[in-house]
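A single protein chain has been removed from this complex, and every other one stays in its place.
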Amino acid sequence: MIDKTSLSMAQAISKVKDGSTIMIGGFGTAGQPAELIDALIEHGARDLTIVSNNAGNGDMGLALLIKEKRVRKMICSFPRQHDSWHFDTLYREKGIELELVPQGNLAIRIQAAGAGLGGVFTPTGYGTILADGKETREIAGKKYVFELPIKADIALIKALKGDRWGNLVYRKSARNFGPIMAMAAATTIAQVKEIVPLGSLDPEHVITPGIFVQHVTSVGV
Amino acid sequence: MIDKTSLSMAQAISKVKDGSTIMIGGFGTAGQPAELIDALIEHGARDLTIVSNNAGNGDMGLALLIKEKRVRKMICSFPRQHDSWHFDTLYREKGIELELVPQGNLAIRIQAAGAGLGGVFTPTGYGTILADGKETREIAGKKYVFELPIKADIALIKALKGDRWGNLVYRKSARNFGPIMAMAAATTIAQVKEIVPLGSLDPEHVITPGIFVQHVTSVGV
Amino acid sequence: MTIQPLSRDQIAQRVALDIEEGAYVNLGIGLPTRIANFLAPGKEIFLHSENGILGMGPAPEVGKEDDELINAGKEHVTLLNGGCFFHHGDSFAMMRGGHIDVCVLGAFQVAANGDLANWHTGAPDAIPAVGGAMDLAVGAKKVFVTMEHNTKKGEPKIVERCTYPLTGLACVDRIYTDLAVIDVTSRGLIVIEMAPGIDIQTLQNRTEAPLHYNS
Partner (left out) sequence: MTIQPLSRDQIAQRVALDIEEGAYVNLGIGLPTRIANFLAPGKEIFLHSENGILGMGPAPEVGKEDDELINAGKEHVTLLNGGCFFHHGDSFAMMRGGHIDVCVLGAFQVAANGDLANWHTGAPDAIPAVGGAMDLAVGAKKVFVTMEHNTKKGEPKIVERCTYPLTGLACVDRIYTDLAVIDVTSRGLIVIEMAPGIDIQTLQNRTEAPLHYNS
């Protein structure tokens, strides 16, 4: 019997190694896997590359991971927020590397990794400093920038419900990056509010098929 | 009030012009919008480019459209089936052009069009005759072929239910190409078994958001 | 007659007039978000949020906020009957793929050729953050900009060439400021409306790029 819910959060997170690339779901705090990030902080891995839309809020979660200097590099679209002071401080001190990626290029590069593409030509960012040094091409009269896939060793995502085969459903705008990050990581760990019996998720309504998820861990209600 | 269900099937299909590129959903007969294809046959448009996984079955639908020499070119992955005699005959007579595309490249090229990409590097087909003459590139030690997006003037798809804003849900493996074709066509016409009141589709379960659909037409039960 | 610049709400109200029923619309953070308040209640207009919402409704009643139902500015919103959710891949396919009819963005500068600068002042100590602005700039069928006509120091924001880092090239279709509504065309900037009390010469004085008028 395959049971992807069998590991504790700490056991699942122990797959993270120093130097890993980790995708973290969420748009602001919506969809952010707070408990998994706490487990990652507890775990102690260092020298991480984090792929996430933002660079942490307040003093918790990703912001705390950054504060503790465990993040070597952030790949994100919108680090600056009203409460991103830990990132801001470290960035100004040159204590953290930043690869700033337009949000849609972040999404498509993650998707490209999940879908096994070598790269894509995207119109976004053409002619801007975020395309500096990148290959460009005119295709059918429009200008594009070549972007490489972004893949990860681990994805940490938050969903609403999951089953022992790893099937997931999400809730409202907390879905955001979860489904595409699950596809782009070698190991995806999903925290869910509820683990449900196999077969209780309608096969028409599953958003992330279990093939993209290696561990499902419950955070209770 | 926006009501995408207001046109009859014939009125919706009248948007097709001679020389149009038309995507037709379905994998074999599952998900094939049979009534819309009948309306297209009735409509009379000629010199069509058809993008569809197969090249018609038996004597009806797409096979009939091909038999009537209304299709200039097929873009598909698997034209040959046990009952694809109309395509087979016309192809051997050089009465129809064929662009044979590996199924996953067909899918990703349709997705690239829907997502506004200029093109993608795909590993599929590398080193085969289906990549003859195409640009290739080695990226991170793996070989890829450059493929251009495939977009369409019209997509004809089949779904289970739709509402007046164009939101769609599908049924089982009849979903197949519907969602990605809807994204890649300037005008998408969906035939549904049932038009349901706005709000009766759960916002978490909508598979094709209405933004990708211009007309919804009922074929009854 | 003294110049009566439009208030921020009046600018939002003016943009709302140009959004047609049935349009798929993305409203940027800040002033553009306010436009939603002025859309005619009888018109069905589809508001898109980059974080995976179509059919976004107004702010919820106090006490009914849901932290998992937020807009791009991370403010609480609601979902209309008929709205739906989707992931970031599909959301940016809508934006990049030309499916959004209108986006409305704020700006630091717009150039005469439609170049847009709205994400970065270029200041060396600024924390850069781009979000979805570049995707909207290249992907929306029409790009509208709302901004004050001049900076607080009185410098023009409609310029010959942007001095701030660009968001997108030749992408702006129409500019709404407190002083005027201006179309960006292949024949240059064409003023189509002016605020009460302002004259052509005064508007030009406050604008670096040359303005034209349909005669």
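Read from first to last, the chains carry the letters A, B and C; within each, the first residue is number 1.
Note that in this section a residue touches a chain if its C-beta (ideal position, glycine included) is under 8 Å from a C-beta of that chain, and two chains touch if they have at least 3 such contacts.
From a predicted model like this one, the values you see are computed outputs, not experimental measurements.
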Where the missing chain makes contact, among the chains that are shown: A, B
Contact residue for the chain not shown (choose from B:G19, B:G44, B:G95 or B:G127): B:G127
Contact with the hidden chain (one of A:A115, A:A155 or A:M181): A:A115
Contact residue for the chain not shown (choose from A:A10, A:A140 or A:I211): A:I211
Contact with the hidden chain (one of B:I37, B:A107 or B:L198): B:A107
On chain A, residues whose C-beta touches the chain left out of the figure: 1-2, 111, 113-117, 163-165, 167, 183, 198-199, 201, 203-204, 206, 209-212
Residues from chain B at the interface with the omitted partner, ascending: 27-31, 77-81, 84, 87-88, 91-92, 98, 100-105, 107-108, 110-111, 122-130, 143, 170-180, 207
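One rule holds in what follows: only the chains that are shown with their structure count from here on.
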Per Cα centroids, the chain farthest from chain A: B
By number of C-beta contact pairs, the top two chains: A-C
Centroid distance [mean C-alpha coordinates] between chain C and chain A, Å: 29
Inter-centroid spacing, chain B versus chain A (mean Cα positions, whole Å): 32
Chain A: positions in contact with at least two other chains: 108, 122-123, 170-172, 207
Touching two or more other chains - residues of chain C: 79, 85-86, 89, 92, 96, 138-139
